[in-house]
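Take this structure first; my questions come after.
A protein chain is absent from this complex, but the other protein chains hold their places.
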Amino acid sequence: MGLIFAQLLTGLANAATLFLVASGLSLIFGVTRIVNFAHGSFYMLGAFIGYSLMQVLPGMFGFWSSVLLAGLAVGVIGVIVEMLVLRPVYKAPELFQLVATFGVILVIQDLALLTWGPDDVLGPRAPGLKGIVRIMGEPVPKYDLALIAITPFVLFILWYLISKTRIGILVRAATQDREMVGALGVNQAWLFTGVFFLGATLAGLGGAIQLPKGGADLLMDFNILAAIFVVVVIGGMGSLPGAYVAAVLISVLNVFGVTYIPQSTLVLMFVVMAIVLLIKPYGLFGREEVAGEHGQVGEPERPIKPAGTRGRVIVGGLLVILAMVPFFGSNFAQVLITDIIIFALFAASLHFILGLGGLVSFGHAAFFGSGAYVAALLVSHAESPMEIAFLLAPLGAGGAAIIIGWLCMRLTGVYFAMLTLAFAQLIWSLVYQWGEFTGGDDGLVDIWPAAWLNGTTPYYYFTLLFGIGGILLLRHVAHTPFGYALRASRDSVRQAEATGINTKRIQWAAFAFAGAVAGLSGALFVFSKGSVFPTELELAKSFDALIVIFLGGVKTLAGGVVGGASLEFAKDFITRFEYWRLLLGLLIIFVVILAPEGIVGASRKLGERFGFVDDGEGRR
Amino acid sequence: MIKVNNINSFYGKAHILNDLSFDIASGEVVAMLGRNGAGKTTTMKSIMQLVRPKTGTVSFKELEVSRMAPHQVAKLGLGYVPEERRIFTDLTILENLEVGRQPPRKDAPEWSVDILFELFPNLHERRNNRGKTLSGGEQQMLTIARTLMGNPLCLLLDEPSEGIAPVIVEQMAKTILELKKQGLTVLLSEQNLHFARMVADRAIIIEGGEKRFDDTFARLEAQPEIMEAYLSV
Partner (left out) sequence: MSDVLEVKNLSKSFGGIQAVKDVSFSVKKGELLAMIGPNGAGKSTCFNMLMGQLKPTKGEVYFEGQNLIGRPTREIWRMGIGRTFQITGTYTSMTVVENVQMALISHHRRTMSILPYAHKMYKPKAMELLELVGMQDQAERHCAILAYGDLKRLELAIALCHDPSLLLMDEPTAGMAPTERIKLMQLTADIVKNKNISVLFTEHDMDVVFAHSHRIMVLNRGELMANGSADEIRNDPRVQEVYLGGGSLFEEAEIQA
């Protein structure tokens, strides 16, 4: 009994950080509609800055001032990010901003590395709260009790601010209709900046306040990201009490999980989330999300037509050149092009559901990884021939997509995106923690292609065949009734349903199809590298694909392929530098600001201006 | 009070307003008439700078507003009442009014929640209800009341009679005449000629983003060919 109570207290204490960071994320999303991927980075900065301040400010007063100052400092950093990076792209197509925030993650990672070095730092213990107290015979750290007391207090202040003050009313009004708030005389630019300040400050406070329990390291930005997304989704978007309850729920379950089922601690959180969402699709305290009628930005896509003669000739020419590469190119060039094609196929498969279907998936890497792991597991456990494994990989990934798709299809918009993220993390944690079967962190090695494909050049042609084949298949399907029905379901669910189209079934099938194609790219990947590690299933991999689609252009058919090829190529070049993340992050931010329609969209606009391309109205 | 000078506004690629110019004097109620898609809403939005005219200028009280942000224009005393009743449905009526509140202004009538509740008694009864529980007519009243909380000198009313029942339309007309009595300048866009004639001093007809008529209703009625061509009466 005493032990259980003590664990409950530990869970409540752990919830403090989670709540602070998650409520910030929720606030920022509510008002700006930006899913701020950089929120984990704000949290990390809070921890590092707090640590540095605690080195100079002594005593109990110094400790708590450091926590506060760290929060405020991160708030200011948030304001800088908002003003420099996000303000120029508020008018860009929906979700485009999240690519910018991803650029910010990369920049902050390298800046933190530059400032604090690569080593983890151990947080100082809070002066005056160093010992433990015994509650029912069990030791409970005094600091935990302080955290338990502080959190409801913060919750109350935030709740009061949002529901009782004029600023809170304005924030809630802006959540619904930003343009209207502006037309009523409220400077929404500053309202946004203010909310960003508040959200970032909360993240910074969260980072600093957990120092005595966890310290600071360079991985903590990504490590907390999935958890706070889960908290926000379980609690319900935009609900502060929801965020608190969910933070407590997750933290308490986690503490008990570590004690009783240590093998599945990572999985537990996502299982809870899946269960909650299956029962209450909009979270415990959330209300149904009505896609903002006045929040929609960007012009609708142009009609599409299969490539004309000129397009076919260009693509054919390109293929001939690619086929010739082994005759004049180096071994390295072949490996690089293999990598590029595999990634472009992966990106194109995500583009299929995102661009044509409007289904934003944050967890598409799950299917890439599933394909890779299905092939690798078949080879290493069942000793199946490479050909069989290669064929079964897309089917396995497609099967996973059918199941996950069925569960996620109940939701729309950001909830859908978050749920895909959660399931992707679920698969990742399964692979990561089920070491005896999947090899865990050590991955699976020695997965080589069959003898007739061994060697760079044969495998290069193999990739060319299946990679380009897959991309062309995706393009073809886009022009068929199925592709059209998918677009119809995105453009107007109401009209589609009223004319007999089963929109959910179409979207589900598209999700499964895209998953299978991602699995194909995963299978191509694993045999080209000879090994696979859990990193292929990580969030970062999913984000990579998202970024290239936005960079390539969501609203263009070629966006996925062009973006995927460009990023993979750029990465190969940039990663040779020591601080390549900084460089890549800045590059991404620049593209986002300069070409909000993506590379393909921007080139088409340029082409139209100079008269190379038809503008869709018959004019040149 | 308002001077629109040769503005050209675009929506994406579509050229909506074409060298449009007109003036509105202080205390006047002017109705902008024309069919759907003629450019009435875009004109309103161009004055508010919610749509930025590519060329031409808009001035308000002799002050050029063409490069200002919408909130700055609103702060000068221009009150915008959008079509489609864009109230904040998750906020209560009182909170909706609070969003519109701005400090009083010397040269304009001052409004308060209490005065507005006298003007719109329906809203008073339901002051603590969320916006989404209101009927269409009540929502339209709330949009106007919310804008009045900013103590504007001039109101831009976009299609105030659209989509509401005839009985409420009558109430709406009375409200606008009351506002005129208080000294407000009003520019409203309408498709309902009867309604417009009832409340406005002057008519401006817009067609294809260009001004086709700008004079009193008496003169308009003396020219049936214009009425027929642009208003299809």
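Per-chain numbering from 1; labels A and B assigned in written order.
Note that in this section a contact is a pair of C-beta atoms (placed from the backbone, for glycine too) under 8 Å apart; a residue touches a chain by one contact, two chains touch by 3 or more.
The structure displayed is predicted, hence computed values, not measured ones.
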Touch with the omitted chain, as defined above, among B:Ala108, B:Ile164 or B:Leu187: B:Ile164
For the chain not shown, which residue from A:Pro118, A:Pro262 or A:Pro303 touches it across the whole complex? A:Pro303
Listed residues A:Gln263, A:Asn331, A:Gln495 or A:Thr575, member touching the removed chain: A:Gln495
Checked against the full complex, the residue among A:Gly103, A:Pro141 or A:Gly483 that touches the missing chain is A:Gly483
Residues of subunit A in contact with the chain that isn't shown? 299-306, 476-477, 479-485, 487-488, 490-492, 494-502, 506, 509, 616-617
Across the whole complex, the chain not displayed is touched by subunit B residues 12-14, 34-38, 135-137, 162-170, 173, 191, 194-195, 197-198, 217-218, 221, 231-233
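Definition applied: only the chains that are shown with their structure count from here on.
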Quick one: in the complex, what on subunit B touches subunit A? 12-13, 48, 50, 69-72, 74-75, 80, 82, 86, 88-91, 95-96, 98-102, 146-147, 150
Per the touch rule, the subunit A residues reaching subunit B in their complex are 166, 169-170, 172-173, 175-177, 179-189, 294, 299, 615, 617
